[in-house]
Structure formats: structure tokens, C-alpha cells
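To start, the structure under review is shown below, and the notes come after it.
Excluded from the complex is one protein chain; the other protein chains are retained at their positions.
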Amino acid sequence: MSRKLTLGILWLSFLIPFGVLIYLSFSTQWFYPSLVAHPFTLEYWHSFFEGRSGLFQSTGLSVFISLTVSSFATAGGFFISRGIAYYTSSRWWLVSAYFPYVIAPVVLAVMLNHYFLQIGLSGTIVGVMTAQLLITLPYAVIFFYGFWNQNIRNFENLVDTMGGDFIQKMRHAILPSAKGLLVICFFQCYLISWFEYGLTQFIGVGKVETLTIMVYRYVAESNPYLAALAGTLLIIPPIILLFVNRKFIFQKGWSL
Amino acid sequence: MTKKLIITLFIALILLPLGLALGYSFLYSIGAVGLLSDGLTLEHWADLFRGEFLSSILYSLWVALASAAIALGLALIFLFTLRNQFEKPGTYRLLFLPLTIPPIVVGFIIFQMYSGSGVLSRLFYHAGVVSGAQEFPVLVQDPYGIGIILAHVFIVFPFFLLVMLNVYKNENLNEIGRVASSLGAVQKTIIWKLHLPILMRGLFPLLILYVIFFMGAYEIPLLLGQSSPQMISVLILEKLQRFNLGDIPVAYSMAVWYALICIIAISFLLIKFRKKRAI
Partner (left out) sequence: MIEVKNVSKSFGGEHVLKDIEFEHPRHQTLSILGESGSGKSTLLKIIAGLVSGYDGQILLDGTAVDHLKPRDRGAVYLYQEPLLFPHMTVEDNIAFGLEIKGKSLDTIERETERMIGQLKLNGQSQKYPHQLSGGQKQRVAFGRAFIIHPKILLLDEPFASLDPGTRQEMQVLFKEIAEKEKITSLFVTHDLKEAVMTGDRFGMMINGKLKVYENRDAFIKDSGTGVKKEIEFWKNLK
């Protein structure tokens, strides 16, 4: 009985936060100590879909930034990790790829801000994407490093000795084995970018209004209802990914 | 794809930005550059051991260690008491749920749940435990970082449990337990002498990594932390963006030292534990 109770508490402690978040997005007033919000309304959702709240644009911008960042990070990480695995022998190359990834992104942004200001990237979408790439790219390099094992090398050598060029090696020897990992890496980089707040806020100086920026802005404006709506929008893609494939969410990429 | 091109790309895209970032911050921290620079000095480094900077470091360390310890403890308790339950696909999948929420949203939700006017306080009011928001204990933006720790535990405890369930399965701990039992070991001995050491060997690097991550946490302390002392990242940003220009070099000193600690710690972990996988 006590086991069932403990499990029940665990279920509730995980599900209630989701419930509260979604419930708040359907409210406009919720005075203490009432347990039920009045009125229960679709007003904010309507304004979202009609593009009145600015959240619609933020969602589009977030999707655009995350898709672009994860595409570049996945492609770049894939080829760079191949080079590091094949052409270097010191382990320090891989270890150094962890450095930008383990430092808090916001601290990295602080330390880099001077250069972003100098080249005029501060406060721009390109600047935010560049900054996000600085953490997602090393992540992708680490992610793919283990892929380049002896078996893949042998495959490449085989195509090589049969007269195949780089494109043919990619098409026949590498991509068929890598496509599953490429998809997982793409979505994990997507989520790193999608979840990012501190670095985006600092490099974007509040002008690049992604969904995470909007959550904080609404909290600061004491509008928990719109913050909840933005928060709900933020959890939709990861929830979908969770149901499609758990591997998109569970980051196992520590090649220690 | 030639060797030179790839190595150049790696250096240009990964190492160079980090080097430039550390270089500029280092120069700023010793007074070599900056608006109010009066020449080279180690004074700003010395400031790290004084006043709010020192308290911020200690506070961050407390929050990080407490978060990691509680998450680890909870995960262990659930592993040893309810492990069979997580073999059910639904319950197993449940553990992934907190991983789908961005930290800024976790911070927001924890505030809505545990603040004076939050959901828990309302429930306590209707249960007759408190008679108003002000009577509800301060759980967010509190001096001990309870709200921050709660948020960290909410995200990381299920992750630790998932990792433990994996280690338990991969290391065949069930079988090991059975063998030990057939040799006469009691349950307590099996847990303390066999299961825990094997689990911790796999989890230790991950634990240190999360202590580092928690120390540098930003979004959650921004929403759930009090105004003083603050967590490192929050304080660095505040010092850079507001108040006194004289604080900027100290903020950079803090950033440099925090980054160096991260780099040294991850290097140590990767070299020391190179043959063991955390997961």
C-alpha cells in the first residue's frame, strides 16, 4: 500500500506542475485563496492564434532559430567530429570540445559580449544564433565522436578502394549508418536552443524575443497567465518528441 | 575534407571563441582593459574573497551540493523501493516528463506552486493550516535557496533515477544480488557493499558534472532566488548590467575563475574516468 502511495505522490508531483501551467494559461485572474481561477477563459489562446499577443511571432522566431541552430550544429558537429576522430591522436582535442559546453551559457555570453558588440551582432537574430551555435556545435562534436569507430572506417576504406569519391562514401558507407544518430542529435540540439534563456537574453539584449524571453518578460510584468501560455507553448515540442522517441529527450552523450 | 580544414574549423569555431572570451575577461579582471582601468592589478581577484562575491560563491556551492545530494538521495530511495514499478512502460516514461520543461518554465511553475500565494498555500488555507498567504512558510526567494533546490531536484532527480535504472540493468545488479544472497549476504549488505558502490562508480562523474551545472545555473535562481546573496551567474550579470561600473572587473574575475574551475573539473573527470562510462 505504501509503495502505491509513494508512486501516486510521484505521479502527482510530476503531473500537477503541468496541470498548473496549462490551467493558468486559461485564466486571466486567480485571486488568493481561491482554488479555481475566475473566469476560466480562452481569451489568451484566442489572442495567440489571432497573433495579437506577440507570442505567435515569438513562437515562429523560436522555431526558426532552433531549426537553424540545430541544422548547422548537427551538420558541423558531424564533419568536425569525423576529422577529430580520424586525424588527431591526442585525447585533448575531444576534451577541449567539452569546455564551452560545461561553462554556463550565460557566463560564456558575458565573456564573449565584447566581441559581439564589436562586430555588431549584439541584439540581432544572427548574433543569438551564432552564440547558441557556440554551445550546440561542441555538443554535436561530442555526440558524434563515438560514431567514427573502426567499422565505419573500414566501410569508408572499402568504398575508397572500390573507386568511390567522398559523396559516394557519404551516401553509401556513412549516412545509412548515421541517419538515426543525426536525427537524435538534431532534436537534442533543437532542445538546447529551444530551452535557452540566459545567453539569448544577454546577446539578444531583449530585442530577439524568443518564447523563453517572453516567459520572463510576462513574469516581470506580473502576468502569470501569459507567462503560462508561453510556457505551455515551450513544452509542446519536447512532449511530442518524447512520445515519438525517448532518445530525443534523454541526453546520453557523455563519452567519458 | 582535408585534415587541415577540419582542424582549422574546430579551432576557429570551438576553441578560438572560448580563448577570446577567456582572454578578454582575464585582461579585464586584471585591469589591462576596461573603462575605468588604472593599470594592472590583482585587486579584483582579491575582491572575490570579500563581501558579496564570497557569499555568492558559498551560496552557489551550498545550492549546488544540496540539489545534487537531495536528487541523488531521492533517486536512490526510489530505485531501492520501487524499482520494479519502473519496468512498467507508463511509469518509466513518466520519468522523462520533467526533462521536457525548460529551466525558465520550471522556475515559473515552482513559483506558482510554492510561493506565499501559490497552489500549495491555497490548499493549506482551505485545509485550515494557514489563515493567509503571509502565514505560509517562505519557500521561494528565501534565504536558504529552497525554491532553487526544489526546482533543480524536480529536473534532475528523475534524470538520475533513469541513469541508475540503466546502470542497474547494464551491470546486472539483480544477478549480483542473487549471487551474494546465495553466499549468505543479507539485503542490507547487498545494498551497502555491492549495489551502492557499483552505482556510485557509474554516477560519480555525472554527479560532479551536475554540481558544476548547478553552480552556474541562471534561469532558475533568477526567478526563485533572493536579492542577496545571489547565485554566481545572476550576480555576474547584475554587476555587469547595473549599479557600479567599478564592479565590472570583479564580475569578469568571477566569470574567469568560474570558467576555469569548470574547465579543470571537466578535464579531470574526462581524463580520470576515461575508461568508465557514466551512463
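Chains here go by letter, A and B, matching the order in which they are written, and residues are numbered from 1 within each.
Convention: a contact is a pair of C-beta atoms (placed from the backbone, for glycine too) under 8 Å apart; a residue touches a chain by one contact, two chains touch by 3 or more.
Note that the structure is predicted; figures quoted are calculated from it, not measured.
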Among the chains presented, those that the missing one touches: A
Sole contact to the chain not displayed, among A:E43, A:D165 or A:E221: A:D165
Given A:F14, A:F56 or A:F155, the one touching the chain that is not displayed: A:F155
Touch residues of chain A, complete complex, unshown partner: 151, 154-155, 157-158, 160-165, 168, 172-173, 176-177
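In this text, only the chains that are shown with their structure count from here on.
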Centroid spacing, where centroids are CA-atom means, of chain A and chain B in whole angstrom: 18
Residues of chain A defined as touching chain B within the complex: 3, 6-7, 10-11, 13-18, 20-21, 24, 32-35, 76, 79-80, 82-84, 87-88, 91, 93-100, 102-108, 110-112, 114-115, 133-134, 137-138, 141, 166, 194-195, 197-198, 202, 212, 215-216, 219, 224, 227-228, 231, 234-235, 238-239, 241-242, 246, 249-250, 252, 254-256
Residue ranges of chain B touching chain A (in the complex, touch as defined): 1, 3, 5-7, 9-10, 13-15, 17-18, 20-22, 24-25, 78, 81-82, 85, 91, 93-94, 96-106, 108-113, 117, 119, 121-123, 125-126, 132-133, 154, 158-159, 162, 205-206, 209, 212-213, 216-219, 222-223, 232-233, 236-237, 240, 251-252, 255-256, 258-259, 262-263, 265-267, 269-271, 273-274, 276-279
